[in-house]
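Omission of a single protein chain aside, the complex is shown with its protein chains in their original locations.
On to subunit A.
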Amino acid sequence: MLGMSANSVSYNEQSSVESGVDAAQENSSIPASSSGGLFSADYKKNEDLKEMLESSKESLKLEAMKRIVGLIAKGKNASELFPAVVKNVASKNIELKKLVYVYLVRYAEEQQDLALLSISTFQRALKDPNQLIRASALRVLSSIRVPIIVPIMMLSIKEASTDLSPYVRKTAAHAIQKLYSLDPDQKEHLIEVIEKLLKDKSTLVAGSVVMAFEEVCPDRIDLIHKNYRKLCNLLVDVEEWGQVVIIHMLTRYARTQFVSPWREDAVFDENSEKAFYDSEEERRVEQSKPYIMDPDHRLLLRNTKPLLQSRNTAVVMAVSQLYWHLAPTHELSIITKSLVRLLRSHREVQYIVLQNIATMSIQRKGMFEPFMKSFYVRSTDATHIKTLKLEILTNLANEANISTILREFQTYVKSQDKAFAAATIQAIGRCATNISEVTDTCLNGLVLLLSNRDETVVAESVVVIKKLLQTQPSQHSDIIKHMAKLFDNITVSMARASILWLMGEYCEHVPKIAPDVLRKMAKTFTSEEDIVKLQTVNLAAKLYLTNSKQTKLLTQYILNLGKYDQSYDIRDRTRFIRQLIVPNEKSGALSKYARRILMAPKPAPVLQSAFKDRDRFQLGTLSHSLNSQANGYLELSDWPAVAPDQSVRIVEVVEPVKEAGAPVFGKSKPGKSDEKFYSDSEEEEEEEEEGSSSEDSSSSSSEESESESESEENSDDSNKSSSSQSDSEKKKKTLKNKKLQQQKPDSKDRKQKNGSAVKGESRSESESASESSSSESSSESGSELDSDSDSGTDQKKNTRSKPVQSKPVTTQVEKKEVSLLDLDDFSPAAVTTPKSSILSPSLLSDLQGLSISPTASALQASSPVFVPETSRELLHRMTGKGLSAQYRFTRQPCIYGNSMVSLQLTLSNSSDQALENIHISEKSSTGQNIHRFNAIERLEPQASVTVSMGVDFNDSTQAANFQLCTKEDEFSVSIQPAVGELLLPITMSEADFTKEQSKLVGMNESSATITMTPENVSSQSVNRKVVSVANLGVIPSSQENIHRFAGKTVSSGCLVLVSVALKDPDAVITINTENTVMASMLLRQFKTALTNSGP
């Protein structure tokens, strides 16, 4: 309905406006109207401009427009030129046109009727083949704030939102907000457009549409569900401004959808100032309790983390606040460094970042304590920066570092910037109240400051001392006594006055000293400053009330002195006090209450941070910065007690939509799916290339190929949910994955997708690698299935490792439930079984973002057929002082480098203390290239953690020696690889195998004849024996008595082909490879394995 009416309006508009323009152009030769400039002061000048605009020379027009823009920039009114300008809106000269746009946007609101003249031009431009012109037409059209064109705008936005160019769609997203602010009634229609654009797969659009969402319908969280995972995965590639907006939106979203990663009754909101260490302990204990993070929650945290490295400070801040509001407490520390890094940036950035750190540091001192020195004040800092740094330092102060901080504060107190010095004194006061150990030191220090020459400092010191004394009544007397002693040396009147006040206020605590001070004052009264005199009178009055016996005469004397003082203030005060305290018939009722008036208990001031409650605002927001709710602030909701339905985020499989002309992903290349298979020589080249250039794509592709081969054994350690599923399902999954990842334009042919594994990240040379022949792979996967199921059943019979046996069934069931991306919670504590993960958490996550499309070259590494469960000891707990380490070859392609062998290390702490900073030291003695695991910050007693590392053994069995270090110790350990572990399995067809084999004859062939033990004769057992010795792939064989296996060496990629020909009772083992050393070693091992009976 509405669409219709909008349509008709726009048509009307078009015709009428067009005629208007035509008319205008016809008349353009006539000198400009007389009415225009009549009242204008700039009559002459504007007349010039008008003439220039109406001349036929383009350069003159341009010149005129430039001058007009100059006027606008200066804030001068150029609105009367509107008619002359608007005629040029259709100019061919693009610069002129742009300047006219600038003018239009500025004045259209004031000259609505005339502005309509231009509309038809824009409508025409919206159909222009040039996307830039379409986009800028929409930009200007939507920027003309003329309500009458709302229907036209609505229509244009709808059209542009389906434009082929993502840039135009982006512009449409921007236009949504403009239209909404012009006419909020359009909300419902705009939401429809937003909904559509949210589904957009272009990174260009994502930021803008989320911005529109935040603007128009921030409460429609339901629109996000289906796009949540896509947004998370796209995030890294979105332009930086969009990232900020998306991260803020996702923060809000996550707070409504996931349960708290902090324990329900966690001490999060509690001020940790007092029991900081205790609460930290507590939190650690909490972590050990099972809390399973929603995989989507984890996805968000993981995908935002790399953005902490962004050069854009707003992005870093956005990620930091996201972690602050969403991450489990133990993961929070990763944002610290990045925030501290921002302090190097511009003054204004520092200001905002420091504000946020100030809020954070109140709750989590531990986060910033190691970086305390970064908050030291420099004399060149602006005052507000200094004050913020001071605030943070004060927040960070604890028993351990207080002395350092106080020493630093001493320097600040002497600063020439007196406002800052005063702030420092307050900070010292806060430290003194918070840390009881230093209260005395601080007080003494502050007392010393009383003799400072600067009044601000003295006044501040006194105020702070006063506050300290009020909060800690028990220690009054000592300090007051001390101050009394100092009194004679203090010359600053303000300070003297303050001490007198204190004497009077707490005279009951210093019953002996106070009268004495009063006595001294009586002597010097006449030469004191007024302010001191006033306080003397006060003191006298208070003493008179509490200790009239001793001080009656003194008080009388002082009051008499005061009565005849030169200052009327003092005379007044004296008179008042006398009436109040000395009872006589005239004074009446008031003197009865004199004691209560003068000695009323004064409330103790509170010394606390100005940032104490700032965290009620989302960090990084304007509201937080101002500490008051800004317009349009969207509150962060509390965690829901029970997580809402997770399945809402699952995206159904949608038919691959043709994403027309999505050049965002530029390099989509024509997939040559029907091309022939690689020639063998190419294959090696390709692998080398991959190794050097982009391990990303290769590792992802190998991961994918893993799933192709459907082997049960690896399903347990494969992190792909797809691996153990039926073929068809798997395809669906990969499709889904792709949907999620959004890395590639969908192509018509699924096979083509397989061919394109190049993501933005690795768009370089690796293309050749991924142009796989999917025709092969699909046909193969079928045959593999057969062979694998063979080996599987075989294993059921023979393998003693039961878990492996049962796995095929169970995992299948489990995995089906896991949605899309198998996102486990990777918190170190959770990973206890060695087989659960082969990849380090962080890298795994990276990989998941990367795996764009399944690639499987038939010659590519396949997944291991068998992964031994046994792990070997690396470090015994006795030698390791409680730290024990075991390693296991995962037989997976290493993610750290193509020439590396992937290892899994299980580190356990059997001591009764937590071990900190477990890492591999930098130097590796034998020269192997080792990829270390990320240092483990802390390993609790009895906990164990599994990490993965990579070692480049360089195809030799030489042991890799390195140092395993903890915070305190270093242990030399070594890993000796079995020769079979230096291989990676390969799948290929039987024909290829024979072809390859025929090339590797002569020197490259080694064989041996053995006598098989009877129980080994079955084909299953031969297969099993071979693959348990060496990480080889099983080649489907058409001959019953010949078993073939293929692999390649990890480092050099040499092909290793093994065939076992059974000739009852003998068997001939043949190994064909260029690496003859390895061949002989392998041969020996096969011999042993196949001749030995037993499992």
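Note that a residue touches a chain if its C-beta (ideal position, glycine included) is under 8 Å from a C-beta of that chain, and two chains touch if they have at least 3 such contacts; residues count from 1.
Operating definition for what follows: contacts and distances are computed from a predicted model.
Its UniProt record calls the unshown chain "AP-3 complex subunit mu-2", which is the correct pick from "Histidine-containing phosphotransfer protein", "Akt interacting protein", "AP-3 complex subunit mu-2" or "Large ribosomal subunit protein mL46". Here one chain is not drawn; of A:K98, A:K552 or A:R571, the residue touching it is A:K98. Considering A:H297, A:H931, A:K1025 or A:H1043, the position touching the chain not shown turns out to be A:H931 (whole complex). Screening A:E159, A:D183 or A:D969 for touch with the missing chain picks out A:D183.
Only one of A:S56, A:Q416 or A:T1011 touches the chain withheld from this view, namely A:Q416.
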